[in-house]
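Notes follow the structure.
Apart from one protein chain that is not included, each protein chain of the complex appears where it belongs.
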Amino acid sequence: MAGGPGWFWKGFVMIPVAFDYVRPSTVEDAVAAVAAGGDEAKILAGGQSLLPVLRLRLAAPALLVDLGGVGSLRGARFDSGALVIGAMTTHAEVASSALVRAEAPLVATAAAHVGDRQVRHLGTLGGSLAHADPAGDLPAVAVALDADMVLAGPSGRRTVAARDFFTDIFTTALGPAEVLVEVRFPRMSGWTGGYEKFHRTLQAWALVGVAAAVRKENGSIAEARVAFTNMGPTPVRASSVEAALVGAADLGAVKAAAAHAGEGTSPPTDISGSAEYRRHLAGVLTARAVASAAGF
Amino acid sequence: MTATIAQPEVGRARLRKEDARLVTGRTRWTENITLPGMLHLAILRSPYAHARITSVNTAPALDRPNVIAAFSGADVAETQGVLACAWPVTEDMVAPTYTPLAVTEVRHVGEPVAVVVARDRASAVDALEAIEVDYEPLPVVLGLEEALAEGSPLVHSDKGTNKCYTWIFDSAEAGTGGNAVQAEADAEVVIKRRYVQQRLIPSSMEPRSVIVDPSGGEWTMYSATQIPHIVRFLLSATTGTPEHKIRVIAPDVGGGFGGKIGVTPEEWIAFTAANRVGRPVKYTESRAESMVSAHHGRDVIQDITLSARRDGTLTGVSVKLIANMGAYLGVVGPGVPLLGAFMYNAIYKVPAYRFECTGVFTNTTKTDAYRGAGRPEATYAIERAMDELAAELGLDPVEIRRRNWITHEEFPFTTVCGLVYDSGNYEAATEKALSLLGYDDLRAEQAARRASNDPVQLGIGVSTYTEMCGLAPSRILGALRYGAGGWESATIRVLATGKVEVITGTTPHGQGHVTAWSQIVADQLGVPFDDISVLYGDTRVANKGMDTYGSRSLAVGGIALVNACEKVRDKAKVVAAHMLECSADDLEFTDGAFRVRGNPEAAKTLADVALAVFTAHNLPDGIEPQLDSEATFDPSTFSFPHGTHLCATEVDTETGQVKIRRYVCVDDVGKVINPLIVEGQVHGGVAQGIAQALFEDAVYDESGNLITGSFAEYLLPSAADLPTLEADRTETPATTHPLGAKGVGEAGTIAATPAVVNAIVDALRPRGVHDVMMPCTPERVWRAAQDGSGRGSS
Partner (left out) sequence: MARVSVTVDGTRYVDEVEPRTLLVHYLRDQIGKVGTVVGCDTGNCGACTVLMSGPDHVARSVKSCSVLAIQADGCAVTTVEGLADSDGTLHPVQRAFHEQHALQCGFCTPGMIMATVDLLRENPHPTEAEIREGISGNLCRCTGYQNIVRAVQQAANGGAAPSAAHSAPVESASAESASVESAARPVAHSPAVTS
C-alpha cells in the first residue's frame, strides 16, 4: 500500500467489483483454477493486501482462487537442510513458531513487525512475498537469507532464488498461472541476525528496513548478509556493505562499513521521506542492526 | 418519605450512563438505521481539482441492475438548494455560490458531480461506473501566497480574485490597548517568526452518514452531525422547505471534533434524492470520500512579531495570517481564524496588539472548524514565539512566561482585546506541573546529555495557555457578523413518579452529557442520579438548541440547565408549602427536599410534589398541573480555562526519531462536574495535539490530488505511538455564572502542539535550531539536527 502513494484516491467507493470464487483444497487444483481463469483470475491468500485493493477497485478480477483451503501450504518444517515455510503460513504463525524462531529468528522477528495483530492473523508469508510491495518487510529478509521460492505451475514445480524472484515494484517472477508454494531458508548455523524497521507510526509501513545477519569468527565478522526494505523497487542486497563488514571487530568498523549502505540503491521520495534521507537512514540502521547482531 | 442525598453529585467521578449500549454494540449509529423502503445513494465525485463540466450523461446508469434513479447537478440545479456560509466576517467578503452537486465547474478533487439511487449499496456503487462525464481541465491553484499573487489562476473566475476577505483587529483603533506597530519600532528586542499550521483532517472514527425520509409531506433527516438544529434551519432556509416540516435527528454520533459541524453537500444531496424518488434514501461515506469531502482544518500561514524589553517584558504582539478557505466556504469557515484573534495575547499582559487575517480560496477541500478552531493556532504561535524570545534573552522558558503572565491577584483582568478574564491561577498550575514533571532534574539530565554530545538529546517543552470557551455571547457573535446566536436551552420534565426527563439543546457525540447533566440535575432537584434521563439530538424533542462545539455545552448549556431546575424548584416549593400547610418562605431546599426551617423532618421531596401535581386534586389556586420548565441562557461573557503542559522528548539526532518520554499537564477548567469525563477530554485533546505536532498532514500533489487520502497515509497515532499521559488539575471556578465550569473540550488540543514542538526545538537549540516545521517528521528533525534548518522537504 505504501508502495504507491496516491494509489487509493483513484477510487472513492468501498465495495469490490463482483467476482466468482473458488476454494480448492490442493495445490494442483489451485493451479488448474488459476490457469482456467487466465488473466481474469487472482489468487487470494490472507487478503490483507488484496482486499483493500479490491475494495478501492484498483483491481477487478473476475475470479478469486482462495488458497485458504489448501492445508498443505500451511506450517513450517525441516527438509534437506532447509527450513521450509508454507506460503499460507500466517505472519502470526511464523512469528510464534518455535522452529522458525530457532532456525531463522530473523524471519520470525520480521514477521512479528508486520502491521498489527489482526493483520498478522490473516496475512501470509507467501502473500507478502508474492505481493512484492517495496515497503513490505519480508521480501528483504528472504533476499538477505538467500531463500529459495518454490513455485507450482501447470507444467510442474520450479525453484527461483529470492534475489531473482523480485523483478520490479509489485512484480515477481511468478508466471501467470503459478502459485508460490513454499519458501526454503537455507540452514545458517552460527549466524545471528536482526531486523531494524523504521516507521513513523507503528501501523505505518517501513520508511526503510534493514535485515542483517552475521557470522563471527574469533570476535570479528567473517560473513555478513544485509538487505534493505524500501530502498528501491525491489529488495536491495547491500553487497558493498557486506564486503566491507568482513573483518569488522568493533562498532567503529561496522559504522564505516555501513557508510556504503546507499550504494546501488534507488529509494523513492515520498511524503514519508526523501531518497537522500532514506539513504542516510539505511546507513544508521545498518550499523545498528549489524552491531546488535554481532553483539558489538 | 424523604430521600437524603448525602454527597453532592457534582464533582463525583460517576461512571457514564452512555456506556451500556456502546460496550455491547447496541448503538444507534445513523448507518445502523434501516427504514422501510429505504434506498441507497452513491455519489460520483470529481477526479479533477479544477475543471469545467462539459457534459454529464447519467442515462446509462439507469440500465444497471437495481438502479432507481440517477441524476447530475444540472438535473437538479433549481431544487437542490445551496450550502450557506453562516459567518460573513466582513461586509465585502467574497462568498461564492456553493451547490451540493457541481453544475458547471468542479473546484476540488472529490466534489460531488452526479448520483445514483439504487436498491442496495453495491448496485448504487456499481452503477456509478456507467455515468459519463466530460471534463475540461482548468488551471489549479493550491498555495496560499501563490493564490494571492497577481495573475494566479482563479478558483472562482467570476469573482476576479482568490481573496475572500481581510479582517483586522487593532487594539489602538479599538481603544483597548496601544499601537503594536509603534511598539515594534520602539522595542529593545523584536522576534519575528513564520509558523505554518499544516492542513489537518478531523477524522472522527465514525464516517458521516445521512438518511432522509420524505414520507407524508414531512422530512425526517437522520444525520451523523454535531448540529441538527443548525442543519434544520439552513435546510429550510436554502431549499424553501417549511421549517416545521423538517425534523433532524442526530442519533448516536461517533465523534466530531468540529468535523461534523458542517452543513454538507451529502446531506443536501440525500434530501434532493429522497424527494426525487419519494422514498427514504441513505448515504454513508467511505473513508476515502470522507478524506476528500468532509471539511479539513487549520492550514494557516502565521507571521508573528513580538516586541519586548531586554528584561523580557512584552511590549506588543502583532500577527498576520493567511488562512486557506479551500474551494468553498464552510458554514463557519471564514470565522475560524477570528476565534483565535483574541487569543494571541494568551495569558500575558500585552499592552499593544494587532491582528490581520486574509482568507484565500484554493482548489482544495474546504476548511472549517477542527477541535480548538483558531485557538490552537493562536496558542501555537505565541507559545513558540515566547520560547524564541526566551532563547534570545538567555532566559528559561518558564521564566519568560512568569515575567509576562497575569498573576492571580490581577483577576479580573481586561486584556488588550477588551476581553475580561474573570479568574485563573497560572502560577499554581505551572508550579504543580513543574513539580510533577521534575523539571529541574530533567534540565540537569539535558545539560549532561549536551555535555557528552549524546546522539539522543533531551528537550523540555513548556506550553501555557488560556482559551475562550463557552461560545458565545450572542451580542458578541452579532458584532462579529456571525449569523446565529450563542445561547443554549434546557427543558426539565418532571414525571408523575418523580423521575425526571431533561432535554438539552446541546448535541453530544462522546462528551458524556447524559452523565454530567444527570449529576447537575440530581443536585439541583434532589433526585437520584439514576432517576434522570437526558434527551437530545432530535429537533422534535429538543426543539431549541445551538448544538455542541467550541467547548460550549457545559459552560452555556449547563447554565440553562441550572436555570431550568431553579424554575422547577420555585414552583415545587409553592406546592410543597401548600402540602405542608406553611408559607413558601418557611421552606428551604436542603438535602434534596423542601424542609420547614427549624423542623427538617417536615419535608416534601420533588417526587412527593410531582405526584401531587399529577393528581392535581389539591393544588394551590393558579398553579397549573405540571412541573415542567424551560430555560434559555445567553452568556454575558466567555469562560477562560487555562493550564500548563510540559513535554519531555528524546530526539535521536542520527535518525530524527522523536520519542515523548513524559507528558505532564495541569489544566484548570474551573469547577469540575465529573473528573473522569474531564480527564478523558484532556487525554483525547492532548493526543490530537501531539498528532498535529508529529504525525498528521493533509498533503496535495501538484495537480490537487490529496495524497494522504486514507489512514494508510494520513497518520493517526495508535496507542503505541503516544506516551503515558499524566493529567492533573487545579480548580479556579469561573466567577461569571453559578456553575463555575469553564469548558474542557478543546484544552488539550490547544496546549499540546506547542508543548511538543517546543520540546523538539529545545532539544536541538544548541545546534542552532529555532524551528521545525509541523508535522515534525523524522526527516525534518534529522535535517534540523544536521544543519539547523528544520525545513526538510517533507
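The chains carry the letters A and B, assigned in the order they are written, with residues numbered from 1 in each.
Keep this in mind: a residue touches a chain if its C-beta (ideal position, glycine included) is under 8 Å from a C-beta of that chain, and two chains touch if they have at least 3 such contacts.
Since we're looking at a predicted model, the values are computed, not measured.
Novice: According to the contact rule at the top, which chains on display are touched by the left-out chain?
Specialist: The chain that is not shown touches these displayed chains: A, B.
Novice: Which one touches the absent chain: A:16, A:126 or A:283?
Specialist: A:16
Novice: Where the complex has a chain not shown, which of B:512, B:558 or B:656 is the residue touching it?
Specialist: B:512
Novice: Among B:680, B:704, B:743 or B:778, which one touches the chain that has been omitted from the display?
Specialist: Within the whole complex, the residue contacting the unshown chain is B:680.
Novice: Pick out the residues on subunit A that sit against the missing chain.
Specialist: 1, 8, 14-21, 23, 44, 47-48, 51-52, 54-56, 64, 66, 68, 71, 74, 92, 115-119, 121-122, 202-203
Novice: Tell me, which residues in subunit B touch the chain that this view leaves out?
Specialist: 12-16, 18-27, 29, 31-32, 121-122, 203-207, 252-255, 257, 286-288, 509-512, 675-677, 679-681, 683-688, 710-712, 716, 718-722, 724-725, 727-729, 748
What we mean here is this: only the chains that are shown with their structure count from here on.
Novice: Return the distance between the CA-based centres of subunit A and subunit B, expressed in whole Å.
Specialist: Those two chain centres are 43 Å apart.
Novice: Looking at the complex, which residues from subunit B come into contact with subunit A?
Specialist: Going by the criterion above, the answer is residues 42-43, 45, 47, 109-110, 121-122, 125-126, 128, 286-289, 292, 654-657, 695, 697, 699, 701, 705-710, 712-713, 715-718, 720-721, 777-779, 782-783, 792-794.
Novice: Of all residues in subunit A, which touch subunit B in the complex?
Specialist: 1-2, 5-6, 8-15, 17-18, 56, 116, 198, 200-205, 207, 269-274, 277, 280-281, 284-285
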